[in-house]
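Sharing a structure with you now.
Missing here is one protein chain; the remaining ones are kept as they sit in the complex.
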Amino acid sequence: MSKSHSFRDIAVVSVASYQTKTLSEVNEVQLMADLISKCRNSAGVTQEEIGFTCSGSSDFLAGQAFSFVHTLDSVGAFPPISESHVEMDGAFALYEAWVKLQIGEVDTALVYSYGKPSAGSIIDVLATQLDPYYVSPLWPDCFSLAALQARLLLDKGLITLEKMAEISMRSQKNGFDNPNAVRSSKDVSFENLMNEPAIVDPLRASDVSEIADGGCAIILAAEDKAKSFCERPAWIKGIDHRVDSHTLGVRDLTRAPSAFLAAEKAGINTDRLDLAEIHAMTSTQEFILEKEFGLNEKTLVNLSGGCLASDTTMASGLIRISEVARRIISGQVDRGLAHATSGTCLQQNLVCILEGE
Amino acid sequence: MSAELTAVLGVGQTKYSSTRGDVSIAGLCREAAYRALEDAQLDWKEIDAVVIGKAPDFFEGVMMPELYLAEALGAVGKPILRVHTAGSVGGSTALVAASLIQSRVHEKVLTIGFEKQSESNATWALSLPQPFSVSINAGAGGYFSPIIRQYMSRSGAPELIGCMVAFKDRQHALKNPYAHLHQNDLTFEEVVESPMLWNPIRYSETCPSSDGACAMVLGNEVSGDRAENPVAWVHGTAMRSESNNFPGRDEVNPLASRQCAADVFKQAGITNPLKEIDAVEIYVPFSWYEPMWLESLGFAELDHGWRMVEDGTTSLSGGELPVNCSGGVLSSNPIGASGMIRFAEAALQVRGMAGDHQVDGAKKSFGHAYGGGAQYFAMWIVGAEKP
Partner (left out) sequence: MTDPNLSPASLSEEIEIPESISGLEPVRSVRSPIKLIYDFVPSPPVQEYLRSYSKKKILGHRSPIDGAVFVPPRGVDPRHGALIEESVELSDKGHVGNFCVTNLPIPGRDDLDIPYVSAWIHLDGANVGFLGLVAGCENDEVHIGMRVQAVWKKEEELGNTAENILYWEPTGEPSVPVEKAGNRAWDQRNE
């Protein structure tokens, strides 16, 4: 975000999300139709009043080319709508919508994303994200690569197995209050987590994300429009995203410089941060991000349980934004950070700072 | 608050061909990006953000390839966005990049569309077996041929109009050194005698399958003013989408197309497109779509678009409204780039930099892309002067 220019006030005014281990009662189109209409109803807007619509999803995840074309049906795109799609997590679709609202020609936007990783093998699907000439043919899976990262953290003395278990425990306990959490437990014990065998050494099952199907819809509105839709809008005080090198060998895997940079550009102020919702596939990645953001004890992390409780590929980032916004709208917190990531070992990162008035 | 003025500072393309075996995916993209930067006389480090678009990831077998391309596109430490809106993606990608300037979020943005179809098997990518439905449509031609048939029946167009478009675009392509098809000795008779694939679509009336990338550097008003090479100023941008199949849908002339055109012309203050636009680049993957879109976009009266083909209005050799001077999608089709090529070629025309396929004195031009079942649309109007 450029500093010389003052941006339009844009807020999240309505959110709806759903996650479950395996979506079977309805298809993705029906799920999104339900979430989008809930979202529109709670803000009291019709599709005709929405100036821009943007979604995020992946063909490789769906196992079908042009998969997003079908999901357009869930919006109700007739009369025609001004619309775009990113082959990215929905958080980046929200960024595109925020940019569109900054132009000042439209005041309301609908953002949605969804994923049904249960249809295929997520570790095989994500392996096709890697360098197609040098890395992908070896089919390394995302958790093994995260384990390399975890091993570096451990061997450098930056994290301990105990700290990892604490993060997992926090997720499972927080997830207990989240109806969308697939893995949660009120009375998970630290000892049990410590005694779990490693599935990809040094990562235990509780250290890696709980893959889930689901989706999320969000309505953004500008200025007075936002106030008319919602008593206490979650204002976007800053949003930025950055990417790091793809080549694992040239990166310090114990760091995520693009996350640090995005947070700085988004105007993170850790003295006034009630909540951080972090998108990470492992406890160790959650740890790296907490460090990059410089979080202190004032900030609660992943009240939703985060991705260790429920991780919907292509939607988890947008869900983080919805989790922060929902708590601001309800008055539970005043200011929060929502984070989204993409790529292997935290290659690409987005940070959104939200605040109530 | 009004939108920041946006200018096309540079354009870069690769030579389109069926197989660019001499470069990797990254090399192909970098080649286009490098040329766009060279045209804009800018360095990689002066770029604030990158917006990349391509058609389905299955075409190269790489999921979300923007991640792998981050370094090749000079995006490390910067924001990069990846757009996918079916066939219109090259156009929508340029529009997302433009929105980053119009919103004043960034000052200079690199945007690129690419497809390296030779890296994978496009037929495989498009015919992944889908359960629960009966597979009887062979490729996009099978989908679009009934719509073309309906247009022919509705408009009463003579049977060979499609062949005339195909022949014209292949002639235009001879003047564009980047075009994939350079058929020097092609005769109109050969176009007509070409095998019928999806009646009424002949082989010669379809687009090739190409490797290629097209890039643009977009900048704000200050960077447009400072540029040494001529720039193209953005006068209007619009996107529209509609669902694929619903009762009463007009597939020949979709409402989304008409509304998108009305929006973009209104923004540019254009009331008579035929008179006020000097050059047109429209997305024509099957020849008949030239007259069909000319009508839908308002360049021709309903059911009369084919007459503009017949009387040579759309030809670069003296026509009033030269259409697809670059040779169009019918002569080069790296799918994810095809829409951006339309937008970039429109910009080259008003910059006076289109070389042998330049329309003399072009001041305003129109770039267009569509995708899905003719349901996704992206359009822009660029001018030699500021709006």
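Every chain is named by a letter (A and B) in the order it is written, and numbering of its residues begins at 1.
Here is the rule we use: contacts are C-beta pairs under 8 Å (C-beta built on N, C-alpha and C of every residue); 3 or more make two chains touch, one makes a residue touch a chain.
Computed from a predicted structure; not experimentally measured.
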(request) For the chain that's been dropped from view, list the shown partners it touches. (result) A, B
(request) With the full complex in mind, choose from A:20, A:37, A:245 or A:270 the residue touching the hidden chain. (result) A:37
(message) Can you say which of B:102, B:155, B:204 or B:244 touches the chain missing from this structure?
(response) B:244
(message) In the complete complex, the non-displayed chain touches which residues of subunit B?
(response) 12-15, 21-23, 27, 30-31, 34-35, 38-39, 61, 123-124, 127, 129-139, 141-142, 145-147, 149-150, 153, 177-178, 195-199, 243-251, 353, 355
(message) Need a quick check: the contact residues on subunit A for the chain that isn't drawn.
(response) 22, 24-27, 29-30, 33-34, 36-37, 47, 60, 63, 72-78, 118-121, 124-125, 128, 132-133, 136-137
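Heads up, the rule we're going with is that only the chains that are shown with their structure count from here on.
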(request) Averaged over CA atoms, how far is the centre of subunit A from the centre of subunit B? Could you give it in whole Å? (result) 33
(request) In the complex, go through subunit A and note every residue touching subunit B. (result) 1-2, 5, 8, 58-60, 63-66, 68-70, 72-73, 76-88, 92, 95-96, 99-100, 102-105, 125-126, 128-133, 136, 240-247, 257-258, 261, 342-344, 347-348
(request) Show which residues of subunit B lie in contact with subunit A when the two form their complex. (result) 1-3, 24-25, 56-58, 60-65, 67-71, 75-86, 92, 95-96, 99-100, 102-107, 119, 125-126, 128, 130, 238-244, 246, 249, 254-256, 259-260, 372-373, 375-376
